[in-house]
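For reference, the structure I am asking about is given below.
A single protein chain has been omitted; all remaining protein chains appear in their positions.
What follows is chain A.
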Amino acid sequence: MSTRRRTTALIGDDNTVVVAGKSLTWRTLHKLPQLPSPAAVLVDNGADALAALRHHAVHGTELLVATSSRVDEHMREELGESGFAVVLPGGDVTPARLKRVEESGRAWLLTSGSTGRPKRIGHTLETLTTVTADQPPRTWLLPYSPGTYAWWQVVTLSLTQADQGLVAIEPHELDDWPTIAAEHGVTAASGTPTFWRQAIYRDADALASVPLEQITLGGEPVDQPILDQLRDLFPKARISWIYASSEVGASIVVHDGKAGFPRAWLDRKPDPDRPMLSVDGDELVIRSPHHGAGMVGAVHTGDRVEYDADRVLITGRLDTDEINVGGSKVSAGVVRNVLMGHPGVSWARVFARKAPLVGRMVAAEVVTNNSLGPITDADLVQWCSSRLPDYGVPRRIKFLDAIPQKETLKSDV
């Protein structure tokens, strides 16, 4: 067990918090009218989510916060039967159907649900506050959906450290976030690779006008082309990618601008304060001090890895990443990286498609940019043919008009 003392004191209570264009502080955020405990607070805006979080931090209540769109009627009933009063946007409260004693200080997260129905994972403010070292003064963009692990990471940093301001972005502001970020002097931003790709695709000049010193990527496999594009736009910024999940917390943090992590990080000497990384077959296994409740020990992440010289690349989900084409296996993540290495491609999704004779074929959806003029599927096939084995070349390529993005800022690549 760790002996390092963690602090979750509200050192950042006077940090600036910008919500809906209004500049406040954590302390001056509005108070929610009534907040029982345990409570599942379903919100339709970032300000309410931040207010619920601060209430939890001050009073040590048991809290689950999520956007109302992520919690359907069935899940609301389940929450009620598990002892949560459900607080709806606007303040109406559905009392808990099960009366129980609160777990003081418990914070519940819902997994993204990308591998099925969202699961509830128990944390505390302490296990969610993974950045404990002093940080340079920064103003952070908060584009994440309230209640997700990435959202908790950014907001706990702001609430527990001095000089870490926040600029919350509502879903309807996502298309234009660089303008808002530049207006409020955002110097640090965390988002999925899809989020960054969209920003570059929409208006790279607007993005470059944001005075970013810290750029963080996470939540999806991070490929080299997106890291390189961000480096070109922000030559002086620190660019980091993080492997984190509700289950194992923030477990891998890479700052060297390269995709994947050093192979030397696998099977290192045990250190109770540091996540232990290993590979079982093709699967990434993590034993983490930042894990959720009940997840002690090695957690099989379900994420697939491949070795590339001295790096370990995380290519995608184990159950969908490997495509078997007539007995030859190829990683969808590797194919996606090759496609996204094409200068005219802004986004790509690679998947298996049922096909005669060979069982499955590699197919792709792409969004192109105009840097090289019009691009055809033959161009992309040729590009891939010189970089991949025959069976790994996408044979059906669909061109989309825009980069798809879900509420979680992911695109299920």
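Just so it is clear, a residue touches a chain if its C-beta (ideal position, glycine included) is under 8 Å from a C-beta of that chain, and two chains touch if they have at least 3 such contacts; residues count from 1.
As a convention for this text, contacts and distances are computed from a predicted model.
Chosen from "Deoxyribose-phosphate aldolase", "Rieske 2Fe-2S domain-containing protein", "ABC transporter permease" or "Acyl carrier protein", the protein name that UniProt gives for the omitted chain reads "Acyl carrier protein". Only one residue from A:Gly281, A:Pro356 or A:Pro374 touches the chain missing from this view: A:Pro356. Residues of chain A that touch the chain left out of view are 325-326, 353-358, 361, 363, 377-378, 381-382, 385, 390-391, 395-396.
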